[in-house]
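Every protein chain except one is present and positioned as in the full complex.
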Amino acid sequence: MKYWFRNDYSFGAHPKVLEAVCAANLEGNIGYGDDKYTDRAKDRIREVCGCPDAMVEFLAGGTQTNVVACAFLLKPWEAAICPHSGHLNGHEVGAFEATGHKILTVEADADGKIAPDQLVPLLELHKDPHLTKPGLVYISNATENGAVYTKAELTALSEFCHANGLYLFVDGARLGCALASDANDMTLPEFAALCDAFYIGGTKNGAMFGEALVITRPELTDGFFRMKKRLGAVMEKGWIQGAQFLALFEDDLYFKMGRQANQMAARLQAGLKAKGWRLWVESPTNQVFVIAPNDKKPVLDEVCQYEDWCPYDETHTVVRFVCCFHTGEADVDGLLAALPNLD
Amino acid sequence: MKYWFRNDYSFGAHPKVLEAVCAANLEGNIGYGDDKYTDRAKDRIREVCGCPDAMVEFLAGGTQTNVVACAFLLKPWEAAICPHSGHLNGHEVGAFEATGHKILTVEADADGKIAPDQLVPLLELHKDPHLTKPGLVYISNATENGAVYTKAELTALSEFCHANGLYLFVDGARLGCALASDANDMTLPEFAALCDAFYIGGTKNGAMFGEALVITRPELTDGFFRMKKRLGAVMEKGWIQGAQFLALFEDDLYFKMGRQANQMAARLQAGLKAKGWRLWVESPTNQVFVIAPNDKKPVLDEVCQYEDWCPYDETHTVVRFVCCFHTGEADVDGLLAALPNLD
Amino acid sequence: MKYWFRNDYSFGAHPKVLEAVCAANLEGNIGYGDDKYTDRAKDRIREVCGCPDAMVEFLAGGTQTNVVACAFLLKPWEAAICPHSGHLNGHEVGAFEATGHKILTVEADADGKIAPDQLVPLLELHKDPHLTKPGLVYISNATENGAVYTKAELTALSEFCHANGLYLFVDGARLGCALASDANDMTLPEFAALCDAFYIGGTKNGAMFGEALVITRPELTDGFFRMKKRLGAVMEKGWIQGAQFLALFEDDLYFKMGRQANQMAARLQAGLKAKGWRLWVESPTNQVFVIAPNDKKPVLDEVCQYEDWCPYDETHTVVRFVCCFHTGEADVDGLLAALPNLD
Partner (left out) sequence: MKYWFRNDYSFGAHPKVLEAVCAANLEGNIGYGDDKYTDRAKDRIREVCGCPDAMVEFLAGGTQTNVVACAFLLKPWEAAICPHSGHLNGHEVGAFEATGHKILTVEADADGKIAPDQLVPLLELHKDPHLTKPGLVYISNATENGAVYTKAELTALSEFCHANGLYLFVDGARLGCALASDANDMTLPEFAALCDAFYIGGTKNGAMFGEALVITRPELTDGFFRMKKRLGAVMEKGWIQGAQFLALFEDDLYFKMGRQANQMAARLQAGLKAKGWRLWVESPTNQVFVIAPNDKKPVLDEVCQYEDWCPYDETHTVVRFVCCFHTGEADVDGLLAALPNLD
């Protein structure tokens, strides 16, 4: 039996989330999200976000949520600005372009983060009406590289966006880990206040599936349900999403799970370094990126599930280990024990 | 407490299906459908369909499955022929057109079925290259009105399609009830052999969610996974779909549930007629359509969950009662007892 | 040499229009419509339409103009209501659906016209958020059958649209013939005031190519140029469109040509009736629809260019003869002389 560090969607739901789904299973509920669980979960999310007027809608997965939200916010001739490494650009098989929109990429720093400076020349260039009009900025928090935006960084981006007629959309597939990280200095309401729209990722943090999209500005939300349906994203038994999110935001479960995943990642990083393994980045969240010697990969393959991330050099590969709510100390220590010292 | 006849997605999963999901919950499984449950479920479906070479893929809901499948099968300039009352045309907020395809509608008969005769003039007209090229025929079995195609009818359509360069796609949201109906005279393999593609609906027959798309002709399937991902339809924790479909096709559960729903609908129809209520159509499956006097609607509202279907005349409305795997005799008899005699 | 009645795009430009193009040919002009001819032509069109604040933009052809305009005016989840016989629905290979929008068809009367009554049930049905939202009404004037809307009819439609949150878009491919018809009772400014958007067709009335799109409500026009470019509709040497429209609206040329075409069509209809040929509709504009005996079609084929329109019965076909600015009395009388008496 191997240790599972392949990603944060290798396990199903947290037991309390699964319990909530099971409890509602044969009750009888109205479809399409017009049920009591969905209503309560929306209210609860507005409450924890400090956004009493926000629109909250549940969708099934990350790609779907990114695409529906960004396509909804933009006019047909508007583009999304996205870090080159952003999920919307790099890992969605052109799902966003399938809605007819262009992505304008900017190079992120090593952390996967972007800052206003990088956007200025792009905006200057795109004043030309023969080019698409940038309409929103897409970022991820945590980023694809595991980093988190500080309040100062996000404030700078948010102010820049609003000064330049851009919406700020944050992909929160790993928002639980981001806001539970030691590197984070924002509350969820502070975070929400800086975004025009974002989603709270359930799939990667304790739900069977499901993401909660929050559009903080109610004046932007007219027609959203039709757009969601038009893109195949309305679930018939919608209460299954609602019940899960109610459970996720009870007793701080969502952030407890984020902390657990982060702590296990920190333990793993410390342990790896102690054994002479080099990290590619120091990650403050649940993803661990390691520069693995290629000749040690057979050992890795034998003892754990993990992922190749990208080539590093001729003799090394960057590999990724991901911790989640279900990762325990025994998993981390077991993996570490199974790996050789490198120095 | 009201009786639930609102639709066939008011309850979650059949207990055996839910049990299968729970059992796999914290096992550790590979994402995106590359897991053992998905593999087995695909094999099992190929087996029960008698299509050893078919492609089987799981999607989350009916609209999504219709759209992904039909858009995948067509060239950009090709259209889907669809009964005017077909779900693809009437109930999906233009989701199919959102992929850039036109729908060419034909008027179905009262049952919601279409036959080759109706397609001839449309095909003749569309030889003109200034018009879209019809590329597939979309039908539903059971139809939106609860009817089922006979083997002779489906064979005629299938032969016509193949003689005219059209694919035949069948929306099987209610395939369980269709093939379990007394009005049906086809086995699942016989049915499958007549279709180029179809889906086996899980959402409306005992799954939490999920549809199994079957493309019976393997030469048509190259690139499907990317198309599915591009349209936001790949589930991260794909084994949840696989585990459900494995359970659905164990011990004939899928068709047992279809029969149960049909029998309850037959009992309801008989009981309603005995009480003087008029049926809009005689349904051999799980949907019951009743011409309800408007002055009796307050009673209906009080005793059950149901749906208005369409206006009938100035004093009557067609209403729909839907039975499902979870509908029992007590529900039917309770509803009947609560309704007044009409004559 | 045959008589040309095949359509109103069998000849190039009116000599004065061609002369204007030739005069500007080697002058040196700025591209993409930023030239003096385009500016003046836009001003001139605003003037003749009595819409000093309207946006005027030139496009290359009818399908392109319909698609760019309607897709521009709608949100992604909104649909265009269109007579079943409307060009947008029937003759554009799904070009509008290619932009992701659904068309909701209504049956027009024998003239190809629609009235508010027909729209009421459709709007009622589409209050359901599981269906597309109707966003505009598309009609043609003259219609595909050659009829023209009266001021009362267009006013009724316009008021209905505005009371129901719909834009009214008029395809004016044959607007010259429509407003020059004896059956018309509107001036161009009166017509324009009833429309949210329409186009003045050049291609079918004396231009080499080109349509002038007018959006009468300036608050709707932000971003139009980018949308036009995005759909491949911006012409590099834009002054060629501008110069043509300047010529078309000098000395009333545009409507003189419309009258000429209408008069020739009237002469042809009178002559055909005198010879015992039956008309399919009485057309007040430039299209003539005749119920031709199939055994006379070889004669037609020999003496003229015309088009089959639709089957009539087993022994007759509806055929179409179209007159244009270049059709003269000699053409009409020549054709008539070449046709046999039918009674």
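We just call them A, B and C in the order they show up, numbering each chain from 1.
Going forward, a contact is a pair of C-beta atoms (placed from the backbone, for glycine too) under 8 Å apart; a residue touches a chain by one contact, two chains touch by 3 or more.
Predicted model only: the values in this text are computed from it and were never measured.
Looking at C:Gln64, C:Asn89 or C:Asn184, the residue that reaches the missing chain in the full complex is C:Gln64. Listed here are the chain C residues that touch the chain not shown: 4, 6-7, 9-13, 15, 18, 21-22, 24-31, 60-64, 67-68, 92-95, 98-99, 203-204, 208-209, 226, 229-237, 240, 305, 326.
The omitted chain makes contact with chain A at the following residues, 76-77, 79, 90-94, 97-103, 105, 129-132. Chain B residues in contact with the hidden partner, per the touch definition given at the top, are 32, 71-72, 75-78, 99-100, 129-130, 132-133, 223, 225-227, 229-230, 234.
Methods note: only the chains that are shown with their structure count from here on.
As a whole-number value, the distance joining the C-alpha centres of chain A and chain C reads 50 Å.
With centres defined as mean CA coordinates, chain B is found 34 Å away from chain A. Centroids built from CA atoms put chain C at 42 Å from chain B. Shown for chain A are the residues that touch two or more other chains, namely 99, 226, 229-230, 234.
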